[in-house]
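Structure first, then comments.
One protein chain is absent from this view; the other protein chains keep their places.
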Amino acid sequence: MNLATNVLLILDVIGVLAFALTGMVEGVRKGADLFGIGFLAFVTAFGGGTVRDLLLDRRPFFWVENEFWLWLLIGIAILAPFILRSRFIEITEKTVRWPDAVGLGAFSANGTLIALESGESVLVAALIGVVTAGVGGIIRDLLINRLPQAIVDHEFYLVIALGGGLSISLFGSMGMPLAWAAVLAALLVTMGRMLSMIRGWKLPPIA
Amino acid sequence: MNLATNVLLILDVIGVLAFALTGMVEGVRKGADLFGIGFLAFVTAFGGGTVRDLLLDRRPFFWVENEFWLWLLIGIAILAPFILRSRFIEITEKTVRWPDAVGLGAFSANGTLIALESGESVLVAALIGVVTAGVGGIIRDLLINRLPQAIVDHEFYLVIALGGGLSISLFGSMGMPLAWAAVLAALLVTMGRMLSMIRGWKLPPIA
Partner (left out) sequence: MNLATNVLLILDVIGVLAFALTGMVEGVRKGADLFGIGFLAFVTAFGGGTVRDLLLDRRPFFWVENEFWLWLLIGIAILAPFILRSRFIEITEKTVRWPDAVGLGAFSANGTLIALESGESVLVAALIGVVTAGVGGIIRDLLINRLPQAIVDHEFYLVIALGGGLSISLFGSMGMPLAWAAVLAALLVTMGRMLSMIRGWKLPPIA
């Protein structure tokens, strides 16, 4: 197991946990039952990576190949009621935005790195990173019947993921090992997303 | 053609017919036109099996490989207006629940059995059964723009499919041939679902 493999695994764990959390929180907000919440967590956490594997023709899918992922999700589902009932977390519309920013960074870096290692070009690899980071949340929003936030909210979101993906190739061309470049890009994307949330930056209207 | 192949085929036919019927009924309720109804029947009937084949990397897809399925669906579509116009069936929100329960049993058993025969583990196979049984209905609900019932209605639904999938491995470990275990599981899931509908059992709220 080399450096890149370790980095990819760590980014995957962080992204899966962060997006599973956002799926659970939205499920609770919508009054879903235990299995509905588990299902939402499942598709939000694994949706992006599954589409990534589909696009790159990697089989079997990562969660079919390695049961570790399913046990991780079952563990989360068992802990969830205790976490969500506690008074420490207030469940509001904005609660999910913080873990979502973490997942955005982890998955955009992860998707781009895997695509680059599969021999894809700089642009295709960055777009696969965007898809890996964005698809889970879009499916989650569709399942709870709201307009996908990534599309309509005029915030810096997918554009930050795109910038992060492109930056991996940039750092790589400057001599940095791609695995470290991915770690750096994940941090930059998460921090950039959080900063834009705090500052309330908006994209300009188009027309 | 051995026993398992026959059982899989029969479960597929039952599941496809049952879910196609639910898609048609919802299409009629939404005022869709003939081709809209045919399309809803198509995705509801074939959605789960197509995602199953995708996850297990089985190609070509079952309805691409064998045209029998398409002719079956065309036959249903031609008969549909006569069935749905008759006074014997009253089209209400609850009408679809009975064929849906039959499809749930057939597809959860079918998906789990195929996955077990492909060498997947007990847990992964049962989850692929849940996906095979659940995806068609979730796509159907999304296309008619309502919250997926499987997620929000607090009824015993996907959890019964999961139990059925796990029971196939359990019966198998007790010495029963897997094909018979799948038939038994399909019956148990359908009966369990119908019983929970009649009794009005609900899952407890999570938070």
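As written, the chains take the letters A and B, and residue 1 is the first residue of each chain.
In the analysis below, a contact is a pair of C-beta atoms (placed from the backbone, for glycine too) under 8 Å apart; a residue touches a chain by one contact, two chains touch by 3 or more.
Since the structure is predicted, the reported quantities are computational estimates derived from the model, not experimental observations.
*Asks:* Considering the whole complex, which of A:34, A:102 or A:138 touches the chain not shown?
*Replies:* In the full complex, the listed residue that touches the missing chain is A:138.
*Asks:* Can you work out which residue in B:37, B:130 or B:168 touches the chain that's missing from view?
*Replies:* If we include the chain that is not displayed, B:37 is the one touching it.
*Asks:* From the list B:10, B:72, B:144 or B:159, which touches the chain that is not on show?
*Replies:* B:144
*Asks:* Need a quick check: the contact residues on chain A for the chain that isn't drawn.
*Replies:* Interface residues of chain A facing the absent chain: 54-57, 120-121, 123-124, 127-128, 134, 138, 142, 145-148, 150-155, 157-159, 162, 202-207.
*Asks:* Can you list, in ascending order, the chain B residues touching the missing chain?
*Replies:* For chain B, the residues touching the absent chain are 27-28, 30-37, 39-40, 54, 59-61, 64, 67, 70-71, 80-81, 84-85, 91, 142-145.
As a working rule, only the chains that are shown with their structure count from here on.
*Asks:* List the centre-to-centre spacing of chain A and chain B in whole Å, with centres computed as mean CA coordinates.
*Replies:* Computed value for the inter-centroid distance: 30 Å.
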